[in-house]
Each structure stands twice: as C-alpha cells, then as structure tokens.
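Heads up, one of the protein chains got dropped from this complex, but the rest are sitting where they should.
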Amino acid sequence: MSFTIDFENRDQLDLPALVSKPLPWLKEKQRLAFEQFKSAKTPTRKIEHWKYNDMTFLKGQSFTQSKRANESVLTEVNGEFNQITFEDAIEIFIVDGHIVSDISALRSIEGLTITNFNQTSPAQQDIINSHADIELNSKNLLANLNEATLSDGLLIEVEPKKVIKQPIYIRHVTLSSENPAVSNQKIVVQLAPSAELTLVEHFESSLDDSEQLALQQTSIYLAANSRFTHYRLNLEAETARQVSQVKTTLDRDAQLNSFYLGLGSKLNRTDIETIHAGQNAECNITGIYLPANEQAIDYHTNIEHRVPHCNSNEVFRGIIADKASATFNGKIHIFQDAQKSDAQLNNKNLLLTNQAEVNTKPELEIYADDVSCAHGATVAQLDNKSVYYLQTRGIDKQKAKKMLSIAFVQELLNQIKHESVRDYLSHLLDNYMVKVAN
Amino acid sequence: MSDVIDEYVKTEYAAGFVTDIESETLAPGLNEDAIRFISAKKNEPEWLLEWRLQAYKKFLEMDEPEWAHLKYPKINLDEVSFYSAPKSIDDAPKSLDEVDPELIETYNKLGIPLHEQEILAGVAVDVVFDSVSVATTFKEKLAEAGVIFCPISEAVHSHPEIIQKYLGSVVPQQDNYFAALNSAVFSDGSFVYIPKGVRCPMELSTYFRINEAKTGQFERTLIIADEGSHVSYLEGCTAPMRDENQLHAAVVELVALGDAEIKYSTVQNWYPGDEDGNGGIYNFVTKRGVCHTNAKISWTQVETGSAITWKYPSVVLRGDNSVGEFYSVALTRNYQQADTGTKMIHLGKNTKSTIISKGISAGKSQNAYRGLVRMSPRADGARNYTQCDSLLIGDRCGAHTFPYIESKHPSAIVEHEATTSKVSDDQLFLCLQRGIDVEKAVSMIVNGFCKEVFKELPMEFAVEAGKLLEVSLEGSVG
Partner (left out) sequence: MLKINNLHAKVEDKNILKGLSLEVKPGEVHAIMGPNGSGKSTLGYVLSGREGYEATDGTATLNDKDLFDMEADERAKSGLFLAFQYPVEIPGVSNMEFLKASVDAVREYQQKEPLDAVAFMKLAREKCQEVNLDQAFLKRGVNEGFSGGEKKRNEIMQMMLLEPEVCILDETDSGLDIDALQVVADGVNACRDPKRSFIIVTHYQRLLDYIVPDYVHVLSDGKIVKSGGKELALELEEKGYGWIDQL
C-alpha cells in the first residue's frame, strides 16, 4: 500500500499502479479525482489559488506514500504529545494518515457509529461516495491527490434525534520520515436529522517532520435541524507541511459552530468550504492564527448560500510576529435564488514587527439583490490610546501591549463553549505570549 | 413594482450615431509591418520605432489575462485594424477652421463644442477621433502659463527629451498584456506638462471617440506635473453603436513630482452594447500614477459604458507623505461586465490613500470591484481606508468585491469595509406614497448612493455625471 509520485511528470502516472489495495466501491470517484490531479496546473505563485503559498518543494521531488508506523513507535509517540484532557471523550489516534486506534473496540454509545472505510456496508459506501466532491476540488490538485489515493478513512454517523454528549477527539499526528512522503486521509461525518455532535480535531507533528506532506480532508453533512460543533486545532511543529480541506454541507435548519486555531508552519493551508443547501441553516465560523518565527499560515474560506434565508457569521483574527506570514482569504458567495441571505465576515490582523506579513482578501460574490452582506478587514497595530490608558494605571508599556494582544484574540476564545478545549487553548495562548514577548 | 423598474432601465444609447467621413484605415492584423506603418505615418524618430518593436516582442511572449471576473470570447487581434484616421486631416489641421466640418458636427452632437468662443469657460479640450488627435483648443492661453497641452504625436517632435524620459516610466511596456499591446501600436493621445510651481489656469479635457468600424483605439496619455504644480484633467469617451465588439486598450501615465497635485477625472460612456448584449466596446485600460514626496494623485471615474471594463487606475506612493485617492462609480446594466478598482502601493513613509468605490448593477450585468492595497516594509505610519459599496437593482445581476490587502509594516493601518444593499420596495413605496415617481425615486436613491464620489468631480462634470447616470438607469430599474 504505497506509491511514488513525481509531481512534474504526473501526467504519465497510472492510478492502479499507485494504489495497490484500492477500495473497489470508491474506484470511479477516485478515477475522476485522479484525472483532475493530472490535468491541474502545478502550484506556483502565479496561480491565484496558490498565490501566497511556497510550493517550490514540489519541484523536482518524488514522494512516496507514508507507511504505517510500527507498534513500538506508536506507543512511544502516544505519550509524547501534549493532548487535551477530556473527562469523557471518545479518542481516536491517527498517525501519518493511518488510523491506528482499534475502532471496533471503542466503547459503544447509543446512536453513534464509527466505521473504518474498509469495513463499511454498501449503504455506508454510498454515503462516503456522496462526500467525494470532485468538482469542489478542481483548483486544488493536492485535494484531488488525497481523494484519488485514499485507502484509509473513517465514517462517523449519528442517528436521528440522538444527542451525543461525549465529544469525539481525533488526534492527527505526523511523524518524521527519512524520504519525502505524502500522507493522506479522510474523515466523513454524517449527522441525521436533529442529531447533535461535537468533534475535536487536533493536529500535531514531530520536530523532524520536514520531509512529510500531510494531506487530509474532513467532509461533513448536517441533515435537517442537526447541530454540529467542530474544533480544528493545527498545532504542528514549525517544519510541518499540511494541506487540508474541511467541507460542511448544511440542510434546512441545521447549525454549524466551528472554531479554528493555527500556529502556522512551513506550509499550513486549510480550505474551509461551507455550503448552505437548506433554508434557515446557520453557520458561525471563528478562527485565530498566531504564526511566529518564520512560520506561514493560510486559511481559505468559502461560504456558499445556495438557498434563501440562511445566516453566516465569520470572524477571523490573527497576530503575526517575527518574520511570520499569514494569509486569509474569506469569500461569501450568494447564489441567484438565495434571497434574504444574511452573511457577515470580519477579519482583523495585528502585525508585531516590520518583518511580519499579512495578506488578506475578504471577497463577496453576490447574485441576489435582497441580501444583507458585509465584510470588513483591518490591519493595524495596537491602539495607542489603550496602551496609554493602561500605562496611566501603572502597567508598563510592554505588559500593556501584551495584555492588549491577548485581549485581541481572547474575545474569540471566550466564545468557546467546551471548557476543556477553552482551558487548553488559554494555556496555549499564555505560552505563545511569553514566547512572542521575549 | 419590479416591472416598472424593468421598463426604466431600457434606454437608448444617445451617442451611438456613426459619422460618415472618409478615413484611412490600416488593414486588420498585428505584425511588425503594421507597427512600422503606424510609426512611419507619424513620422516618428527611430528610437520610438525601436521602443514599439521592443514592446511588440514582449507582447508576443505574454498571454491574455484570465483572472478577472469577466466572460467574453478571446479577442482575435487578426480582425482588428490598428490604425484609422480621418483622411482629410492627414496633413494635420493648423487650426479649428481646417478641421472637417463633419467632425465638428460630430462633436456638437456629442455636446462637445469645439469652437473656442462656444467652449465652456475655462476648459481646454483635446479631441481624439479614432486614432488621431484632431483638435486642441486654448493652446496659446496655456502656453502663456508655460503649460504644454498637445497630442502626444506632436510632443514626440516638440519635446522629445520629456517623452523619452517619462514614456513607459510608470507603466512599463511589459506591465501587462494590454499595456504591451498599447506600447507597440499606440496611435495618439494627450500630452500635458505643467512647469514647476504652476497652477494650470483651466481644466484640461480630452474627448475620445471611436468611429470607424473594426478598429481598435490605442491612445496613450502622459501627464507630468513638475514640482509644486497643480492640474485637473478630465477625459470623456463615446463610440457609435455597432454590432461587433471593438477593442480599446489605452495607457495613461501620471507623474506627480514633489509637492505636485494631479486630479484625473473620467466620464466613460463607450457604447455598452445593446439590450441583448450584442456589440459594445471592450475597454482594457491601464492607468497608473507615481507620487513623489508630498505629491497627490486623485482618480475619479464614472463608468457607465463599455460591454467590458477592465480597469484599475492606480497610484504608486513612492515619496514620503504622498497621497493617493480613488473615487469610483461604476454602473452596469443589460449584459455589461465591469471588473474595476484600483491599486495603492505604499512605499514611502506616512503615505495615505483613500478608496471609495460604488458599484451599481442592474439587468443581467456583472459588476466587480477589484483592489490591491500594499504596505511595504518601509511604509512607516502609512494609512489606507477603503469603502466598497454595491447596490443591486433587480435579482438577475451580480455584485462582487475582491480586495487584496498585503501589509508588511506593523505601524501601517489598513481598514477595509464593504456592504451590499438594494433599492428596496419599502424605500420605493415611501417615495411613491409621498408623490415621487419611480424614476425620480430610483435616481434619487442612486445619486445619494454615489454622492461621495460625485462631489470629487469638477463642478460642471458632476452635473453631467449625475445626468449620465440618470439616463443610463432609465428603464433599468427592476
């Protein structure tokens, strides 16, 4: 189960030769994805989609597929990483794209089913196939590569009207590799009508992960009136390269609350697609990025209002320190029939040094007239008046600036409902501030 | 209520007549010979021909850009004629009396009187008909102040040192596909030089008109405001109604030296095509200015015409404390498409820029704002404020905003806001209930929406712009 890919000569590649143990029921979608992968232009800064990403590492390089780590390594790394402490979470461990937890051994909870891709029933396979949106990824050859060569993945289902109290906690870990390697992986979440679920995805990597390229996709379907809370924390090491997508489709009256946090790394790109496909759906998307040193972070978000009467509220804030760079591209797309849409997007950035860099692009694409849409973006330094006010109360300038910087993102952290996640992130933020202040 | 508004947006294009003049037109197609022909026609010095050929070489290596939010068939340059001039003025008119009376009649029809005695007090006009500048008024009066205002083809001979120094200095030949094309084949355009410390005594103005069928217009404008000088310049554009699309690829370069100020206003009313989207001008224009220390460049544009508008008047804020402004109203209706905006490149310290963009979409049109604000690592204390508002009239049109913000300086402040609204039934009902008819109500609401931009236009033209908008909107209210 491994392949070798040379991006520059990919038009000569053959899919069956790449995937030795394919999932036969996924074959047709994978073939389509592979065609897209082969025909897509190689990412460079001249291509709008990759304008702010450094993709030069793809040039002249061959990649193999990441291998499954052996048991002794797994036991070792399980303790190595700093995980969130939950009282009651269902924990799943994924290493280099391979699911290493014994899914069948997870304690059973009424209304919740978690299935490995290779153990799915035909009905479940249909669900997974319906999540393979080849068109959506047309611009993203790495997303297509992930889809085309998938052999491991998870399907998470919640039955109608079941409210799952325990969060699912997925730890995605990337380990070191001697040769350039690609890991690939997909999570499919399917909520039935009126179901509720919380998913926490936590990404980490070892310090010497520089040869790895981690590809991942999480695809979510929210049926009528369901509610889904999603935390996605990209806390990889500075050397990491990850390119991932999160796609959520909302049916009528469904609600999505999601929270993203990214520290950045060598390449850290997440594309967030949110699609309102049923009336009165609502999404609240919040994000914080805190790149420092020479890290880069990139969030591309796209909210599509395909039907009338849906609401979207998106807020992203970032602090960019040292020589780091951040890219935020937030798009709101209102389709012609999506009257009475309400979509608001706000992005604020704080640059801490004159070697830090931010590129932000809040976009509106609107084809309906009776809508309320607005976006705002700012790049600024801390408000001098606030710094002065704190100083007149005896707080020195540096401390004042630190307090105000924390406050800038704390406002968003305060909105996190899940206490374990909030505490973990508050602590993380404190550590970050100590690091940045020095 | 929608039906009433629909009716309202369908108005005839008032400037759509064809002038029957004998013209000399170059056979269609682009090649070195065509470029040599143009250069020879203008009796150009060798260096300029070389410059054109160099641009052509670069052009051949470039691809037509595809990133804009525009849909149109690829332009076939083999079908475009790159030079057309009214034959009777081949020997260049020495004064207005020598200009073909039919031409003068054309401009009278357009409401641009050329006879000096009839001219709007205090406005000097240069007229470019197809590819050639046909008349410049008030030359002597301007000369008294030391101001040079003449066709660029003439300036090549009379002031070669200035042209050689500045041509292509703001928009390099290879800047983009259309700028490279223009550099190779540009025909004529206006040249302005304001000497040190001079405040130009009157508004300068150029009217552009495409008349001949199957021709492209490739004018090039160059304005130099020397230290401490001040100039206000206005251009207007019209074209006849024709079924096929005509290409217009202009380049405008502005240089504001230390403490100088240039105010550049455009009222663009090229033929937009008919109700079903046939015909109309493809308007691909590169406009850019450079501001030196303490200088200021202000772009104001009212865009109502063209089937396709691709245009981003920009300012490079090179000197410390320099100021860039962009005020824009873009109205699209029927099948018009506009992708327009600006670039503000902050290089110097304490540079400031303001962007106010108002997009109005009606009918089945698509209207996009595309802008770039870039703060360089040297731009201490730089500031930008951007406001983009879209107004939708009817539910078959689109309004889009693509702002790029790139900052590399912690003390630079960038603020961007965008909103979308519509002319609501409630607003219309209130007006009607108070006795105001639909047309008046819509034009009131739209004018209110554009107020911040109109107030930036020179007085006479603000009125003209308001009227133009009103006429363009007639019948488009849906």
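The letters A and B name the chains in turn, as written, and every chain counts its residues from 1.
Following the convention adopted for this analysis, a residue touches a chain if its C-beta (ideal position, glycine included) is under 8 Å from a C-beta of that chain, and two chains touch if they have at least 3 such contacts.
Worth saying up front: this structure is predicted, and the values here are computed from it rather than measured.
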{"item": "Chains still shown that are in contact with the chain withheld from the display", "value": "A"}
{"item": "Touching residue (missing chain; options A:K21, A:K165 or A:K385)", "value": "A:K385"}
{"item": "Full-complex contact with the absent chain, from A:K27, A:K161 or A:K397", "value": "A:K397"}
{"item": "Contacts of subunit A with the absent chain, listed as residue ranges", "value": "384-386, 388-397, 399-400, 403-404, 406-411, 414"}
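Basically, only the chains that are shown with their structure count from here on.
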{"item": "Whole-Å gap separating subunit A and subunit B, where each centre is the average of the chain's CA atoms", "value": "43"}
{"item": "Touching residues (chain side subunit A, partner subunit B) in the complex", "value": "48, 336, 339, 349, 351-381"}
{"item": "Complex interface listing, subunit B residues touching subunit A", "value": "67, 69, 375, 377, 390, 392-420, 422, 424"}
